[in-house]
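Heads up, the thing below is written out as structure tokens.
Just one protein chain is left out here, and the rest sit where they should.
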Amino acid sequence: MKTWLKIAVSVWLTGIIIAGIAFPMVKVPQTWYEFPFIPGLEEKARNIIFHVPISWATVVAFAMSMIYGIIYLRKKDIDYDLRSVSSASLGLLLCILATVTGAIWAKFNWGSFWNWDPRQTSIFILLLIYGAYFVLRSAIDEEERRATLSSVYSIIAGVTVPFFIFVMPRIMSGLHPGSLGDEQGKGPVLEFKMAPNMLMVFFASLIGFTVLYFWMYSLKVRQMRIERHVQQITETH
Amino acid sequence: MMIISTSYHIFVKEFVSEFRTRYALNALLMFVVTTLSIILFSIGQESPSIDVLSGTLWIVIFFSAMSGLSRTFVAEEERGTSLTLRLLVNASSVYIGKLVYNFALILVLSVIIAVSYVLFITEFTVKTFEIFWLTILLGSAGLASASTILAAIIAKANTKGTLFPVLAFPILLPLLLTCINATKLATEGAFLVEAVKEFQILISFTVVMIATSFLVFDFVWKD
Partner (left out) sequence: MKKLTFKSENIAKLYNRRIILENISFSLSDGTAFAITGKNGSGKSTLVKILCGVLSPTRGSVEFSVGGAIVPYPDYYPHIGLVSPYLNMYEEFTAEENLSFIAKVRSLEREWQERSNMLLKEFGIYDHRKKEVRYYSSGMKQRLKYCAALLHQPSLLVLDEPSSNLDSYGIDAVRKFMVLQKQNGILMFATNDAEDLQFADRVYSIEIGNH
């Protein structure tokens, strides 16, 4: 990644964090930096700026990992496996962050940390899939075989994801905006009813976290390449 | 059709082999007896809700599938016959043969489990039998579809025992939840039409799993 981009992301995200935490929330916004109250969410609405982009980045990481898995199977170049596993390990981190930020938000909005709401269940299953993926990898010694089998597993896991979207809402009523149990039908995120200034911060955060993911991803890939190279040198001597 | 006849011979081989060695079936039947009696003991004089009972039914089916279905590929790998098979037939025939065998095995098992469940657990009353048996049939197909490819993956790993349920659970969860839901409908006495959505999910899950496995099986098998 280019240096100017790194600096830009750092500044960008610092701005978003300051804006997300420090911008006052008032009934009737007077100036550009005042967020309006969202009924039912109040100050807790700030979490939209962090929780949703992190969840989004989790999905991006998962998809990237699966795509690189498919490319590995076609090209049989171990570098694609490094990319796939790098993305998966970042995805696991982001997945944990999304679960934690979500659980905290749920505690203060819905009364308890965990409610088995469809989307909570989905992210829990995503955690399980990531867990299983790394357990599988640790159970195989041989590099090429590990790469092949974990790629196949991520594809198999990937195709079940759409089922969660259909299955979960049928089994349990949801609390997240946009789900069947929601009285208003659509929440602030889905309808984009957020005030323009908040919406701008939200999208800026979405972009910021996505670029941050790619930055961390490129670092992780480089680290893995170096580790592999060092291992190669020590093994041959 | 070549592929059908070779798959059929693989299936017959699996079947005869199981019949001779009884690796899976005896142990599985004991597993079913044990888990069911544990459930019976723990229920005691209580009368648990039908929701809980529908859930435990599928827990028993899931774990018996997990302990039985991995054998097909693990046995080939352990006894060194997988290379023989790889030289004899193409991967697709192996996959189809083993898939059908796994389906037959899990279907027999879940029917046994379901019958004894209905007989011994008096609180568990099924009102719409069509829904119940269709769920058992389609649920078994779904379990077999996902387990076959996972068993092929696990056969190549170093630690095989505990890995199977770990890998299978997140993938099978949408299937299990749908099965539990459909079982609830059967106990509530819903009409067959009301469970159509559940059956659609079960069928599409099975089809998607088989199609995906069919595409990637060669990579696992020829590794």
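First chain written, first letter: the chains are A and B, and each begins at residue 1.
Criterion: a contact is a pair of C-beta atoms (placed from the backbone, for glycine too) under 8 Å apart; a residue touches a chain by one contact, two chains touch by 3 or more.
As the structure is a computational prediction, the values presented were derived from the model and not from experiment.
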item	value
Contacts of the hidden chain among displayed chains	A, B
Of B:Ile10, B:Ile106, B:Ala157 or B:Ile201, the residue in touch with the unshown chain	B:Ile10
Absent-chain contact - pick from B:Ile38, B:Leu83, B:Val115 or B:Leu192	B:Leu83
For chain A, the residues touching the chain missing from this view	76, 141-144, 228, 231-232, 235-236
Contacts of chain B with the absent chain, listed as residue ranges	2, 5-6, 9-10, 13, 16-17, 20-21, 79-81, 83-84, 86-91, 93, 222-223
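Throughout what follows, only the chains that are shown with their structure count from here on.
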item	value
Cα-centroid distance, chain A relative to chain B, in whole angstrom	32
List of chain A residues in touch with chain B within their complex	73, 125, 128-129, 131-132, 135-136, 139-141, 144-145, 148-149, 151-153, 155-157, 159-160, 163-164, 166-168, 170-171
Contact set on chain B toward chain A in their complex	146, 149-150, 153, 156-159, 163, 166-167, 169-171, 173-175, 177-178, 180-181, 197-198, 201, 204-205, 208-209, 212-213, 216, 219-220, 223
